[in-house]
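Of the protein chains in this complex, one is absent; all others appear in place.
Naming follows writing order (A, B and C), and every chain is counted from residue 1.
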């Protein structure tokens, strides 16, 4: 199933950038979960483009839940949520239909769908398809929060500029603060520098990349489904579905390569009744299963491939080399918008794993 | 399904380190695929411990195919392969049953399985369980090779020492050379230095980590199943199932963070009839779908968590802090042995995606 | 996944009888399949209520395809089709919300969804939810027809009145004729008698049941996926999802019980190059795999449970026995409307099995 993920709570995406609507179906929700629709709107707002550092396409992202929701609660049947596409300019794409943008999915979609893909605005590969994914993730985040599980992501690095690290002693404060920021950094001064760098790249018709760092608090120990469905496996599977993600690492990640075991291992000790580790190099996961410590991971988001500089490409209709200068409306950076998508898929993956451990009724917070 | 992966060709693992046997079932194989049993043995040999840099446990890994194989060919029914456990010393583990090794799955398995896990030798979390996975991967590699798809992995870095890079002009030679080496480096001199560093760590009761780099040649363009089952999603899912893997990156991976789009994008051009890219920063994958260029990715393997130095831990039976000095037989490094496991899961994942595109009969090479 | 079926071509249903819309997502369609929208409309028309033998609720069933369809062809991405609900009278249901109709899903839905189900008009258990299923089935039928596979269903029995049998020598004519009839019988005289019997039951506030018999022509030999996914397993799974179905039998079905092997076996012989059987007691399936003969099966549809006679039930809100006299608009028989649903799920199941055998590209008719 190409556009479905999850075993217990399955998320299915559908839609194209310039079609009538995009949407998502969540199947496996317990009946009786109260949903906070404003909370869903808030997450969608965090994803929406804003200001000079974003695309000029502005969609209201007004959503409609057409099934599985009644009298303020989930019914237990599939919940389908639709978001209409309204601000589309399809003509921008006709001229370059056969000129694939370097770095983008244009050529590979052409190869896979043999020319039948909806090419307008990137079709199914548009970042726009992440909007319903964010709505689904917002529901998962509400379920997790009911059990004291919270999560958040900051831009650890953008255009070469680093944010401050998560503060180990007040992670909950850091997460709370990030949940309100449309440009999610912990140090706003460095955030301002990042925005300037994005605008500078934009002014030159170029784009920038970055690194997102995510923290999850409150997950109990013992969650994860080896052999093949470790916490890292499930989360990385979802994270690499997010457009532009090219790297995922947990805890110290690639930093483990140069260490010895004596430096890398996280010693255990009791904190009251609870087993904790004195360090958290493994990012809250041992052997693919949560150990009760904060889950920490980092995701690399490559620079937006749609840039306004002339690039070499091929003309797939004529079968010859060509150059490309694109029109259309594109983001000079997506790392800040990708943040809420990362939060969303993380929440969906962890909810699915929690249901495996605790059962369907767990979702209602009982 | 916890211990099964794959949609078209499913791989299911079973077994514990000190049980009667470990094994694997491959379901979805086409009928009529000739299997080279010596080729499977060769791959198992590459995984087996050897010399001073490996555990003293020596298993023959003699395998038996009990179903799905008849007259030298697959039958099309499930193929189950068994490997008996023979060189087990279970007594080594009884004394430390309730003292989880830092960095290992001992504590999280205890939390997940509530004390019922087979703790001997790491049970289901032992690296030994990768032996049947390698046998399954060997079959997938034989299927891919029949279509001109080859792959190989070298130790890009170990104990702080780097191998030379893949040579872009003769990748096939590099892969051929790696397929014969038990310590898989491209530059044997640097390999010797790595082995010395491993032995030095071993002499101090410690362990080291490293980075593996994989290259896949010959994959056609158009393979991968967005939205959720991109090439990166499927491969990372499998790679993070391999014990000790903590990071996965494709192409430039985390190196994309500091680049601009104009530097990161891979321009297209025609090479005869074939569309190629002049650079391969994206590691052969755009938008989650192969673009026909070599697939390149890197995997971080953390240092073995079982070390012979005293470590702080907890006593789960007594509910108090404790110290641990382990016995048992363990590897001071597993990066060289993990190589063939990485090749195996890569082959399994790509075969599954190829079947999705080309159908079951493709497996027979028609 | 509760509301999804299929491995290669997955069908997912969503919606409630009185919600904003009901719909279906088909995932796994090859790109480039031309769709005949009038053909989909025709199938929906066959399902729509008509005349005195049907419910008074009249929905236009105007559908909208919001994704996966572009320039007259499938794109290869998920195809989502929506049907709005328009002629709803929700007030009819409030008074009897806690009085479950005997024979209906009201009580079991209450038990399963713990009171959170959308009770209006039967919610997710309304026969209305079969409308998008029929639309999906119409697409599968178009794919099969492209390969010479046709299918049809007649009312073998209704209210104790039997239709004539399929004519073995001109099955294709029988199927063609059924595809145009809204009351699907082979002998129109007997059909008229059935309609009279339905109206008679209706006049008494009662309802009737019946038996549907389906024939599939043109399936090649060798399709089906034992051990667990035999043709009979896959089709019965889908058929028992259709509301009111209580029995499924293939070939002679329960008639096999009294026979000896020598009477039941279908001898093989060559018809030119092709292996055929001289009888077809097994209904085209041996060992769960097609043998190339027509697939034949029968399905029992119980009488509509919503009747206008007083019935004993319970009051779930008060916890006491009660009597029920329902309002609302209901069908005195659904066997004729269930026909097209049976055709639809049959087409979906067989298409999924054919893709398993012949690959995704098969769908395009190549």
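One rule holds in what follows: a contact is a pair of C-beta atoms (placed from the backbone, for glycine too) under 8 Å apart; a residue touches a chain by one contact, two chains touch by 3 or more.
Not measured: the values here are computed from a predicted model.
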{"item": "Identified contact with the non-displayed chain, of C:214, C:277 or C:360", "value": "C:277"}
{"item": "Absent-chain contact - pick from C:303, C:328 or C:359", "value": "C:303"}
{"item": "Which of C:125, C:166 or C:362 contacts the chain that the document leaves out", "value": "C:125"}
{"item": "Residue of C:39, C:84 or C:102 touching the missing chain in the full complex", "value": "C:102"}
{"item": "For subunit A, residues in touch with the removed chain", "value": "7, 356-362"}
{"item": "Touching residues on subunit B - with respect to the absent chain", "value": "1-4, 10, 12-16, 19-23, 25, 27-28, 31-32, 64, 66-68, 70-71, 73-80, 82, 112-118, 123-124"}
{"item": "Hidden partner chain, residues of subunit C it touches", "value": "1-5, 7, 13, 100-109, 111-112, 124-125, 129, 157-160, 201, 206-211, 220-230, 232-234, 236-241, 243, 245-254, 256-270, 273, 275, 277-278, 282-283, 285-292, 298, 300-307, 309, 311-314, 316, 319-321, 357"}
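Criterion: only the chains that are shown with their structure count from here on.
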{"item": "Chain nearest the overall Cα centroid", "value": "A"}
{"item": "From subunit B, the most remote chain by mean C-alpha position", "value": "C"}
{"item": "CA centroid of subunit A to CA centroid of subunit C, Å", "value": "39"}
{"item": "Whole-Å gap separating subunit B and subunit C, where each centre is the average of the chain's CA atoms", "value": "46"}
{"item": "For subunit A paired with subunit B, centre-to-centre distance based on mean C-alpha positions, whole Å", "value": "27"}
{"item": "Where subunit C touches two or more other chains, by residue", "value": "none"}
